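Missing here is one protein chain; the remaining ones are kept as they sit in the complex.
Chain naming follows the written order as A, B and C, and within any one chain the residues start at number 1.
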Amino acid sequence: MIPHLSITDQPIDVAAALAAVQTEAAGAVNAFIGTVRNQSGGRPVRRLHYESYDSMALTQLGHVVSQAYEKWPMLQAVAVVHRKGTLALGDVAVVVAVATPHRAESFAACQYIIDTLKLVVTIWKREEYEDGTEWVAAHP
Amino acid sequence: MIPHLSITDQPIDVAAALAAVQTEAAGAVNAFIGTVRNQSGGRPVRRLHYESYDSMALTQLGHVVSQAYEKWPMLQAVAVVHRKGTLALGDVAVVVAVATPHRAESFAACQYIIDTLKLVVTIWKREEYEDGTEWVAAHP
Amino acid sequence: MSKDMSLKISLYGITREIVGTSVIELPAPAPATVGELLAEMRKQYPALGELRSCAVAVNNEYASNDQPLHTVDEIALIPPVAGG
Partner (left out) sequence: MSKDMSLKISLYGITREIVGTSVIELPAPAPATVGELLAEMRKQYPALGELRSCAVAVNNEYASNDQPLHTVDEIALIPPVAGG
């Protein structure tokens, strides 16, 4: 099944991402939904901005999902949607949804994809505080 | 935050369960969605029936969620909705959704809740095949 | 513990099918403990002994074999659960 991967500047439709992976052959769906928190390291956040190098982000995301299919051959379907642009508190930044016949693998595969996505996918986050902004993780 | 726990004979509104746990304080939501598979142990399934001892199921579910709050004090919100009655292939049987400030704990807490729910919550499943029905897990 | 009491036992899933009703009343003298209740039910309905497990719940909690039973208790047989 072709994975459903996208990077969008529109609000993420979580229900659509979940629907994209549900099949009658897979009894287990695990989904991770990352939303904008009102603080970061104890500092109040007002909103944030994601910048994406889209073509590379999708290429790398494709690699991550391929690796997941290799690790968990029972994977039936995967959807990953990442938001870019300006997000308000509570907005959905990313959704990862996977479907498997059995439960444990749905958790493991979903966690692998979000963990690896965060390491390699070319998206950058700039947090906006009361008194300025910062590119997250840029400096040691 | 009071957990959102219910057992219903109506179709489960997954989006509502997810919305019930999302807060601006919790950046991570993990959700497990169990759906009706078209086969069980290689045998084609036509549909299935869940029977529930509601008052005990909700009591035990409350215990499971309390244990999760003890194990993961950072848990911000939990929702569990279980369907009962007759379900068609692909129907959602159960949703567990949890919200935490950080990612790893959302996976761990959600998996703990669904794994433990399956051990102690008083709901019984009867699968219907081409040629009969069976109470799942009833016999050795 | 007096045995001069009756007990109502709720039945679900396969135990309901085995017993043929969703509530069974055991007249006095009824079993005084969970263990005695299970022994009595298995004697009357041998198919219960073929289940993978059969627990007893008292007032919505899983009960141990030595727990005493009272007429006012909400008692149920709990065959192997299969939610989720």
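By our rule, a residue touches a chain if its C-beta (ideal position, glycine included) is under 8 Å from a C-beta of that chain, and two chains touch if they have at least 3 such contacts.
Since we're looking at a predicted model, the values are computed, not measured.
K.L.:
For the chain that is not shown, enumerate the shown chains it touches in the whole assembly.
P.N.:
The omitted chain makes contact with A across the full complex.
K.L.:
Touching the left-out chain: which of A:A17, A:A99 or A:L117?
P.N.:
A:L117
K.L.:
Which one, A:L18, A:A57, A:V78 or A:A99, makes contact with the chain that was left out?
P.N.:
A:A57
K.L.:
Residues on chain A that touch the omitted chain in the whole complex?
P.N.:
The list for chain A reads 34, 50-53, 55-57, 59-60, 82, 93-94, 114, 117-126, 135-140.
Here is the rule we go by: only the chains that are shown with their structure count from here on.
K.L.:
Rounded to the nearest whole Å, what is the centre-to-centre distance of chain A and chain C, using the mean of the C-alpha atoms as each centre?
P.N.:
Whole-Å distance between the two chain centres: 49.
K.L.:
What whole-Å value do you get for the distance between chain A and chain B if each is reduced to the mean of its CA atoms?
P.N.:
The computed centroid separation for chain A versus chain B comes out at 23 Å.
K.L.:
When you check chain C against every other chain, which residues touch at least two of them?
P.N.:
Those would be 84.
K.L.:
If you look at chain B, which of its residues touch at least two other chains?
P.N.:
Expected reply: 34, 114.
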